[in-house]
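A single protein chain has been omitted; all remaining protein chains appear in their positions.
Letters A, B and C name the chains as they come in the text, with residue numbers starting at 1 for each one.
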Amino acid sequence: MNSPQIAKITEAKTENKDVKTFMFEYPKKMIPGQFFMIWIPGVDEIPMSVSYIDKDVKGITFRKVGEATNALFDLGKGDKIGIRGPYGNGFKINGKQILFVGGGTGIAMLAPAVEEAGINNISLTIIIGVKNSSELFFEDRFKKCGAEIHISTDDGSKGYKGFATDLADELLSKEKFTSVLTCGPEIMMKSLLDLCKNIPFQASLERYMKCGVGICSQCCIGEGLRVCVEGPVFDGKTLRNIEDFGVYKRDATGRKIRF
Amino acid sequence: MNSPQIAKITEAKTENKDVKTFMFEYPKKMIPGQFFMIWIPGVDEIPMSVSYIDKDVKGITFRKVGEATNALFDLGKGDKIGIRGPYGNGFKINGKQILFVGGGTGIAMLAPAVEEAGINNISLTIIIGVKNSSELFFEDRFKKCGAEIHISTDDGSKGYKGFATDLADELLSKEKFTSVLTCGPEIMMKSLLDLCKNIPFQASLERYMKCGVGICSQCCIGEGLRVCVEGPVFDGKTLRNIEDFGVYKRDATGRKIRF
Amino acid sequence: MIDTTTKIASLKLRNPTILASGIMDEDAGSMKRIFDCGASAVVTKSIGLESRAGYPNPTFAELEHGILNAMGLPNPGINEFEGEIRKLKDSNVPMIGSIFGSNSHEFVELSKKMQNYGVDALELNMSCPHAKGYGLETGSDPKLVREITSKVKESTNIPVFVKLSSNLTDIVEIAKAAEDGNADGIVAINSVKAMKIDLELKMPVLANKTGGYSGMAIKPIGIRCVYEIAKNVDIPVIGVGGVTTGEDALEYIMAGASAVQIGSGVYYRGVDIFKKICREMECWMENHNYTRLSELIGVAHK
Partner (left out) sequence: MIDTTTKIASLKLRNPTILASGIMDEDAGSMKRIFDCGASAVVTKSIGLESRAGYPNPTFAELEHGILNAMGLPNPGINEFEGEIRKLKDSNVPMIGSIFGSNSHEFVELSKKMQNYGVDALELNMSCPHAKGYGLETGSDPKLVREITSKVKESTNIPVFVKLSSNLTDIVEIAKAAEDGNADGIVAINSVKAMKIDLELKMPVLANKTGGYSGMAIKPIGIRCVYEIAKNVDIPVIGVGGVTTGEDALEYIMAGASAVQIGSGVYYRGVDIFKKICREMECWMENHNYTRLSELIGVAHK
């Protein structure tokens, strides 16, 4: 039933000064790219991608950006949160050589996909784009998967100085990727899509969500595509036909907000 | 679900001037002694025992005694009635030699029990008690089962002149029965119970019914025994402990009415 | 030890599960059986001054998510009912006498008789969803509710509960009227006015056409009513509507109920539902380290 199940945080890990990971028991089957609605009692209920997938235990990794994530950040081991899901479609992971491009917190939700691709012996390249090296997390995790890691920072504090898309452009012209999977700022993903031309492309989108189950239309893009049901992962073909992509999202009132 | 299912009467048979049998498709499993709630649209919904049990087809046999049964009597092949059930417990049919005692319309609901006992190679004796020979029905049906048939009429128009209980008294003193199964006027059944002493006894009771599923308490006897759920068939031991048995029933208001 | 005893006004109950009015309570025997099945008290069928046969059948139908009934307040009349109460009194079963009338005179007469026969408390049914002239006509008028309640209170000395319908624009207003009339408790909710049409016959299934909807489907409505009432009155509330499991009962308790009544649950889980629910509540309390039910009453308001 799509009603919050109360779970205790069994493990809390600080990834960096703004990012935390919580683990909790949640024995439902999930695939990389799917998400939960996380109820922070008395505060809010917000969408959060799965960042760790185990049989019985799942995890989320999040950045504090506002009221709900701040309140969540203040919780720790033993605290209770409400969880419903899994929601959404998740990534299709196949091919020979995948390029992952994670921007900011988007890195978190890519991790289970990277791991699954690793298990399937797919050759992995990953670009991690952050503003500053202090924002990095999950580097070790990606290393363990045998991924070739490229880092870009806006300020050059680590790796390539510049945008992740510029780095991607370089890699795409050098190597042959069977597909590109990305999550990050929509403007970044939009540019990436333009670079990808014929390469199969999957991007995970974020939209303001309320029901999470496809009835309130709060998260809809294009012609009624529900990010919570038909998404959050969309392929390049679909995204090229959606005029909203990279252009605007909607706030809680339904008003269009330009990126 | 305990909600009327609408069925067409597929066959209608006139058993005698006041008694009719209707057959209809009703594929639920039933045992002899169970009953339906029969909805006569626009008129009433009344309890009716099953009188024919086939895999897909069931039958009821009823006497016209008042508004509902008169309206039902006026229906025929192709007409629609509402049916819910099966309800109640039904007879336990076992032993070597069963004496059936049917009074009036009570004969109808005994028929499936007689047939089942016949199939199980139980030796069958049946007493049919009616006021007048014109009220008889199902004689041939019982013959087909290989039953030894005894008829009593109040006016002596056929068979033994007098009460079925007197006839039963005679038979009980001559032969050894492993059990006695009865349905008929409650006073008759009460006398029969007194005659039966140690012989296992089962009687099917009639009480005013509304819900048919054990919540309205309209049909309750003794300490909350629901004729629609724990009955309509009760054994001798139970009946001996129920002060109401053979003494009073309740009308639709819940008021006690002496027999 | 888990303590699930509860108190509603002066009524002390061994557990919070009470038999709801209209279910297995037309006669002393049935109510005795339910008490033996674990209920801490029983509410009688709603009794009026005169005998009533109720509506013709069909009076009952199961729906996909609940039960629909329109019995039509069948009852033998208060005088005839005396026998049942006196008999039950001998068995020491805590009894709440439910009564219905069309004005305060009738309610007062019925109340006095019920009290004389020996009931431990009164439940004024002002909420039957389908009986014309009774039920909602009185139960939706705050002035009448207040008047009836206070007149009954003046002429009796046992606890008086007022049973409300959810078929009201503002249930809190009516609950407050009952409180103003000095009611000792509020019972909420009665069944919800509803209808089922049979597609084959193209007519309502119930002879009375409309009926009262009860059982699992109405629980969220009952919870809302109890929560709103408990928030706005200072007298105890008894929750009714769709209680089928121990968790359902606890949800009502957390919403502010001091006890629950169970009706349709008897259909879904049998007459021993009372014992089952008590066991489930105790189990939940044990797992959650509660020892006294009273600690849980109204906690959802914090």
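Keep in mind that, in the parts below, a residue touches a chain if its C-beta (ideal position, glycine included) is under 8 Å from a C-beta of that chain, and two chains touch if they have at least 3 such contacts.
Predicted model only: the values in this text are computed from it and were never measured.
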Chains on display which the left-out chain touches in the complete complex: A, C
Contact partner of the left-out chain, one of C:D90, C:E154, C:E247 or C:E286: C:E247
Absent-chain contact - pick from C:I23, C:L63 or C:A178: C:L63
Positions on chain C where the hidden chain makes contact: 63-66, 68, 136, 140, 167-170, 192-197, 199, 202-204, 209-210, 213, 216-221, 223-224, 227-228, 247, 250-251, 254-255, 284, 296, 299-300, 302
Residue ranges of chain A at the interface with the undisplayed chain: 1-4, 6, 37, 39, 41-46, 80, 82, 210-218, 220-225, 250-256
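The criterion applied here is as follows: only the chains that are shown with their structure count from here on.
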Contact graph of the chains (line, ring, star, complete, other): other
Distance between chain centroids, defined by C-alpha means - chain B, chain C (Å): 36
Distance between chain centroids, defined by C-alpha means - chain A, chain B (Å): 70
Computed distance of Cα centres, chain C from chain A, in Å: 52
Residues within chain C bordering two or more other chains: none
Multi-chain contact sites of chain B, meaning residues that touch two or more partners: none
